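A single protein chain has been omitted; all remaining protein chains appear in their positions.
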Amino acid sequence: MNWEVIQSYLPLYEKAALLTLKIGWLGIAFSIILGFVCAIIRHYKIPVLHRIVGIYIELFRNTPLLIQLFFLYFGLPKIGIAIDAEFCGVLGLALLGGAYMAESFRSGLESIEPIQTESALSLGMSRTQTIWHVILPQAISSSVPAFVANIVFLLKETSVFSAISLMDLMFTAKDLIGLYSKTIECLAMLVIFYLIILLPVSIVGSIVEKKLRFAGFGE
Amino acid sequence: MKNILKKIAATGLAAVTAIGIIGAGTALASEDADTLYRSVDEIIESGTINIGVFSDKSPFGYVDEYGEYQGYDVYFAQRIGEDLGVEINYVSTEAANRIEYLQTGKVDIILANFTVTPERAEEVDFALPYMNVALGVVSHDDNVITDLSQVEEGQQIIVISGTTAETYLVKNNPEIQLQKFDTYAAAKSAFENGTGVAWANDNTEVIAFAIENEGYTVGIDSLGSADTIAPAVTKGNDSLLSWLNDEIVSLGEENFFHADYEATLADTYGLDYEDTLVVEGGVIAAAEEAE
Partner (left out) sequence: MSEVLIKIDNILKKYDDNVVLDGLSLDIHEGEVVVVVGPSGCGKSTLLRCINALEPIQGGMITFRGEKIDGRSKTITALRQKIGMVFQSYELFPHKTILDNIILAPMKVQKRSRADARKEAEELLDRVGLLDKKDSFPRQLSGGQKQRVAIVRALCMHPDVLLFDEVTAALDPEMVREVLDVILSLAKQWKTMVIVTHEMSFARAVADRIIFIDQGKIVEEGTPSEFFDHPKTERAQAFLQTFTFDKVEKEA
């Protein structure tokens, strides 16, 4: 292991990590919002919209991110819509992630038995009040494990960004190896940096999960 | 809290193991390099040779509409196969992994339009050259770049990761923002979409591109040093290296590479470039000694 080499590459890796984090988290944030909206639409079967959302979810859960990125980055310009690489990355992640988040969230919603809704309605609560005070808090906390898993998955998916010229961690490592052939150092740094990015997510996820576990499961 | 500590410990252990394996693997590899390349005899005995070529760098290494490999490099590879009496297994490589593939024994020879540089020569062994090349820069007709200083702040030049164009620009023009792609196909597509103001690559490649596509001009047709392209083998593979060198010399006697040019490149470039591009018998027209 050549420590000087590692030191000289460090700034590039840091830059890549920041890019991965920035695009990763922006994409994840949008995917959560999108997923949330889609889950509600699907669960409550809002007319017309729920079919459209259904198609969107099937499409994006069954195609790889790489293909979606190719379409956005290389395909759209051919019909006159030009978007820059970073926006593409965020959009791709948001669309892919949204589909996964929607399903996670919907199963969280469905795991709250319909009787919870009924018991709230029998007390005279309106549908909106029921959703806001009774259903959502429980659905969110039971979706947390799936959410965390999705977030880790999406962060790892950022490794395909190299296809659209984004210098993420994966591409940086590959590029440096291609230029200077210092394979071990580059790969080692790659592993460490991914750990630095992913580990905190896992840990925070565990903490949040524990805190929310009061949403009692079973008597 | 216990759970979290467990997680950290587990991942830490995994990381150390991973690094350990990579380190040990590479250490072993360099000590015992025999196991990673095949001698000429081993290749002949196995009946197949693995040759790394490009699948998307027309007209040097590419796959045609029938799914067959074609191109200046591939024409040469075919001949190697015939003369050794073995089948050829073409392995599609990316610019950035050509060295890796030799170092890990994934291919016996790299014939992927590989430019000879001193840095690369430290990692692999080059045979005699079969082509001349320099760097070139192509840009859109409405904004032809004839000098790198014309590239403004915020504009990007497209390069492919692992090419000499990339190395050159990183070293000599670090102020220019580079947009890097890992395949020729992606780079070309992005360039056509206009995400970069110019594309820097081998001049042969950009000239071919400008000829085949309307609306582009090669503003800089020779950047950096005049280089050569040669086959490469894993470092230390002396038997294959000397076989290749002998082969290239003897092919020179039948003007093989000129025929190669005419078969694979003439359609693109016409015949004008033939003498400047082709290196016959491993002998470069200039006074420099071949590697």
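Labels A and B are assigned to the chains in the order they are written; within every chain, residues are numbered from 1.
As a convention for this text, a contact is a pair of C-beta atoms (placed from the backbone, for glycine too) under 8 Å apart; a residue touches a chain by one contact, two chains touch by 3 or more.
All values derive from a computational prediction rather than experimental measurement.
S.K.: If the full complex is used, which shown chains touch the chain that is missing here?
M.R.: When the entire complex is considered, the left-out chain reaches A.
S.K.: For the chain left out of this view, which of A:12, A:125, A:152 or A:199 touches it?
M.R.: A:125
S.K.: Using the touch rule from the top, list residues of subunit A that touch the missing partner.
M.R.: Contact residues on subunit A toward the absent chain are 113, 115-116, 118-126, 129, 133-134, 137-138, 141, 214-219.
What we mean here is this: only the chains that are shown with their structure count from here on.
S.K.: Can you check how far apart subunit A and subunit B are, centre to centre, with Cα atoms defining each centre and the answer in Å?
M.R.: Roughly 36 Å, centre to centre.
S.K.: List the residues on subunit A that touch subunit B in their complex, please.
M.R.: 1, 73-74, 77-78, 82, 84-85, 162-165, 167, 171, 174-175, 177-181, 183-184, 187-188, 191-192, 195, 199, 202-203, 206-207
S.K.: Taking the complex as given, what residues does subunit B use to touch subunit A?
M.R.: Per the touch definition, subunit B meets subunit A at residues 3-4, 7-8, 11, 15, 18-19, 22-23, 26, 95-97, 99-100, 103, 119, 122-123, 158, 161-162, 166-167, 170, 179-182, 186, 189-190, 193-195.
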